[in-house]
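Omission of a single protein chain aside, the complex is shown with its protein chains in their original locations.
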Amino acid sequence: MALFDTPYRKAGMALLLGVGLILPLVAGNQLLHIFNLTMLVIVGALALNLLTGFAGQLSLGHAAFLGVGGYVSHFVSQAGIPFPLVVLAATAFGGALGFLVGAPALRLRGLYIVLATVGFHYIVLYLIHVYQSSGEDSILALTGFLMPEADLGFVVLDSAVRWFYFLGGVLILTTAFCLNLARTRVARAWIALRERDITAAALGINLAVYKLKAFVVSSALACMAGSLLVYYLGSVSAEYYTLDLAVSYLAMVVIGGYGSIFGSYLGACFIALMPFFITWLFEFFEASPRTQVQLLVPSQVIVFGLVMIGFLIFEPRGLIGIWRRIRVYFELWPLSRSILAVRRD
Amino acid sequence: MRYIQSFLILTVAVFLTAWGSDRNQARAADQYILGLSGVMSGPAGSSYLPMVEAIRVYFEKVNDQGGINGRKVKLIIRDSANDPLRAVADLKSFADTDGLNAVIFPSTSATVGAYTKESRRISMPTIYVNACYPPATPPKPNPEFFCPGISTLVDAFTIVDLLFELMKGKKITLGFVTSDVPGARIAAQKLMAPYAAKKGAKVVGVAVAPVPMMDLVPITRGFKDKGVNAIISYTYTHHMLATAEAVGKLNYDVTYLMAANIPGALTQMAQLKNPNIHAMDHFSLVSEDKPVHKDIVAAAKKYGYDFPVSDIRFGWRAAMVTEAALKACGWPCSREKLVGVLNTLKVNDPNMVDLNGGPVTFTKTNHTSPSKAYRVYSWSTAKNALVTSVDWFVKQEMDWAPRKK
Amino acid sequence: MENGSSGSALLEVIGLEVVYHRAVTAVQGVSLTAEERSITALVGTNGAGKSTTLAAIAGFMRAEDVRITEGDVLFDGASIKGRRNDQISAMGIGYVPEREKIFPTLSVLENLTACRPRSGSDRAMSIEQVYDLFPRLAERPNTIAGYLSGGERQMLAISMALLGGPRLLLIDEMTLGLAPIVVESLVETVTRLRDEHNVTILVVEQNASTGIEMADYIYVMENGRIAFDGPPDRLLQHEDFQEFYLGMEREGGRKHYQDVKQYRRKRRWFG
Partner (left out) sequence: MLADILVLLSIYALLGAGYVIVYRSSRVLNFAYPEIFMVSAYLGFAIVATVQIDPHAIFPVGFVIGVVAGILIYLFLMAPMAGQPVFAAVLVTIGLGIILRGLVYIEFTGQSIFPGSELGVDNSTVDIFEGLSITRYGLVMVVASLAIIAGLLLFFRYSRLGMQMRAASFDPKLAAYRGMNIHLLFAIAWGMSLGIGAFAGGLYGMNYQIGIAISLVGIKALVVALVGGMDSLTGLVPAALIVAAMEILVQRFIDPALSEVIPFIVLVVILLIRPWGLLGTKEMIDRV
């Protein structure tokens, strides 16, 4: 396993698993929920990172894919199919949908793909609204459809602790999948596609095939994330999947750092935890309820926008760029003057 | 070396942030603590922010007047931004706050499903501040979930009844305007239209406007061309108000009845000054100057309520119910004890009766009020003011036995 | 590097060094001067740094990752290093780049109108004057510039530069890819510019023989350095110049390619 070649990495990984195991026993209810929420969001960010980070296809359709994942899971689970199969069905459906969306998108480049995905987003949203309010028992669906319990056969995921371990497992699998994928020819073709697609074509990389692969893999993972999210929440409703959700996932990939798996981790945690951090900040300074109500809401939105622009202008390589610089600084500690070329991880 | 260190530091960072927001709950022992998780941002925010502010203003007034049972009330305010994940996160952080008595939950239908699934597990007493979703709708009426109003579907039927009251004797050709939101769309298409048809109205159609549609003139003009003489709209605020505008713009002679329980409706009627526009309301008008109304106006001015005063009433009622419950619960007030108190609570002091047109109690089965008194307000050009065209019209709660599939 | 002819030097480049992407040094220690009302030619093989030198004089864009790290560029005695391109152009330096030199989506007349300076400066040429310099343009003012032939594009590009009334005209690869008769007329026009409109011209030439024929003074560049310079007659006698730039045979008959290879190693030029 070349992934964990050096002794350090082996020790580090063991330590991490250890922390992962004991954490739920120590953490409070809300803390666990925040971890679960972050892990769900990271899986979503990893999915988008394959499409936008690696293959450079900017997409605002991510919320629609999450929505499709959610509603397909609801539809399939109604037939009494067990939880793991439902998630697999949603993933497969996501892949097929990715193919359907990707094929026409092959004709387009750059900004026109963004527009196509915005169109796709609103069309899917419309279909979801029709689906939710058309069923004959929709009279009972005022607050969205109820999802059955997520049971894995041997254990039912009802408590936050169980969800924590399950999501941890899923996250590790997804990360391993992405890490291995990143080392294959496919990812190298994607990066060539991102950097300069004309030269990539000239180098004999069949653009269409790799662009399509990017769409298929990314949307399959996205639908899986959508399905897990819906099971974790226990209910699915159309109002959750907005364009802002798609923008926040895009921001995660951008702020995290293009085409870096660990960058998506950083970006996802940053965006997912920011609202909690700001709320905590308000409470920390004992803001009066009135200022909380009037300033809490806009501050989250404004900080999000400012951070996004800040990274784009000052640190285009994103958090991972900063991270690498810090790490390289420490590694070359005594001799670490400003280094011209930063070693790409 | 590269991945693992960064992984560790990341986990520590996440741990710190979350731990921080988990740890700083108020430790003050001698205060009632209420969690307030509301939808304050996003498109839906504009309807629920006035409710959150109403509750805030109410409890600042209560604290100034010596608190409840001599103890202050501390509000922890969270914005769930219409995201079920954050609503559940807010609930869990409230649950982890020791000494927190109850949660007031002014939020959208999108978040109710996820919230109630979690609140049932940790049995956190919750006062829901919005139109009550009928108990038969999943989630089943949780033992700890209370809605001081009546189920939305009774509202839907009542608005049709009130229209018949308003147009006594006239032949009604009726059109509905609703939004492409599951709740509103189902109520209009599957409940109100058949009910109105059964009562003898000629229902021309149900126009479903997409949420971001601002301009309802084409839809209204469609009804005008079809000779519709009555329109009912019970849905998103800006659609109801946009239809009222359209009726004015097309100077269309129609009886337009909308629901005023969601903020903004009454203020707009006062601006439009159009006798054709009527509003069904759960509460009395603030301009009636009864003691409760004086209270409201004074508090709104003193504690800086930025919205039109008539929007405060929905949140005000929920706050009054919460205060009554805490008062009855005494000190110390555990969550189980509070749920018990709420089950048998009857708020029938004069202020509530003046505001709500009747007492607030909770039925055993679905935790909504057994009956509700409604009013219809219209604009009288003579008095140049809003006037009550149908006074306290009482409607009983229905027993929503869930239909067997 | 004295420059024989009289008159003060309009343009002086002293010890120029240009670095691309903070890593690649394209030009090092280049010094040259262009006399008032003279044609100076910059001759050299591909990648000798000719175009970079010209571009350095005309100013780099901020977005391009390239900087003048050493030396200075003086125009009429004042340094113009690091100034914005449009400021340099407003001071009277017209630059005709090598490839993208016209706006292909605009018509010929639109190209010209867009480049007419706002203030009618005394030296500014009118469109009519440009038409008489390049009659072919006058015939088809409304054709879309993208459809012009190579020669016509060069004429249009030069006339666009002339509209600003430049005192110094920098032309990159003027005759590249053009038919001999077109080259003939261009050289004749450029000489007319120097004599009638007293415009100083610095031109980069692949084809050494045209360079010699046209220019009053020639600089030969190799690998980012000036290898040799002088008036045309002195260069013509220099046997290395003849052999490698004019392709004239030496007494020993046609050279074998290995000999040329050895030439690279001998580096006799850097005396």
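Order of writing sets the chain letters: A, B and C. Residues in each chain are counted from 1.
One rule holds for everything that comes next: contacts are C-beta pairs under 8 Å (C-beta built on N, C-alpha and C of every residue); 3 or more make two chains touch, one makes a residue touch a chain.
Computed from a predicted model, the values in this text were never measured in an experiment.
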> Which shown chains does the chain we cannot see touch?
Replying inline: A, B, C
> Who touches the missing chain here, C:95, C:134, C:217 or C:245?
Replying inline: C:95
> Taking the entire complex into account, which one of B:221, B:290, B:327 or B:395 touches the absent chain?
Replying inline: B:221
> Of B:122, B:191, B:250 or B:297, which sits in contact with the chain we cannot see?
Replying inline: B:250
> If the hidden chain were put back, which of B:192, B:208, B:230 or B:247 would touch it?
Replying inline: B:208
> Please identify, in ascending order, the residues of chain A that touch the omitted chain?
Replying inline: 58, 104, 107-112, 114-116, 118-120, 122-123, 126, 129-130, 244, 247, 250-251, 254, 294-295, 297-302, 304-306, 308-309, 312-313, 316
>> To test your reading of the contact rule: which positions on chain B touch the chain that is missing from view?
In response: 41, 43, 45-46, 49, 180, 207-215, 217-219, 221-222, 237-238, 241-242, 245, 248-251, 264, 268, 271-272, 306-307
> Which parts of chain C are in contact with the chain that was left out?
Replying inline: 58-59, 61-65, 84-86, 89-90, 95, 97, 100-106, 110-111, 113-117, 160-161, 164
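Going forward, only the chains that are shown with their structure count from here on.
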>> So with touch defined the way it is at the top, what topology do the chains form here? Options are line, ring, star, complete, other.
In response: other
> So which chain is farthest from chain B, going by the mean of the CA atoms in each chain?
Replying inline: C
>> Could you work out how far the Cα centre of chain B sits from that of chain C, in whole Å?
In response: 77
>> How many angstrom lie between the centres of chain A and chain B, each centre taken as the mean Cα position?
In response: 34
>> For chain A, give me the residues that contact two or more of the other chains.
In response: none
> What residues in chain C touch two or more of the other chains?
Replying inline: none
> So in the complex, which bits of chain A are touching chain B?
Replying inline: 6, 8-9, 11-13, 15-16, 19, 23, 27-35, 37-38, 40, 126, 129, 132-133, 137-144, 146, 158, 160, 229, 233-235, 237-240, 242, 244, 262, 265-266, 269, 273, 275-277, 279-280, 283-284, 289-290, 292-294, 296-298, 300-301, 323, 327, 331, 345
> For chain B, which residues count as touching chain A in their complex?
Replying inline: 1-8, 10-11, 13-15, 17-22, 24, 40-42, 44-45, 49, 52-53, 56, 59-60, 75-79, 81-86, 88-89, 92-93, 95-96, 108-110, 112-114, 116-118, 121-122, 133-134, 136-139, 152, 180-183, 185-186, 189-191, 210, 303-304, 306, 402-403, 405
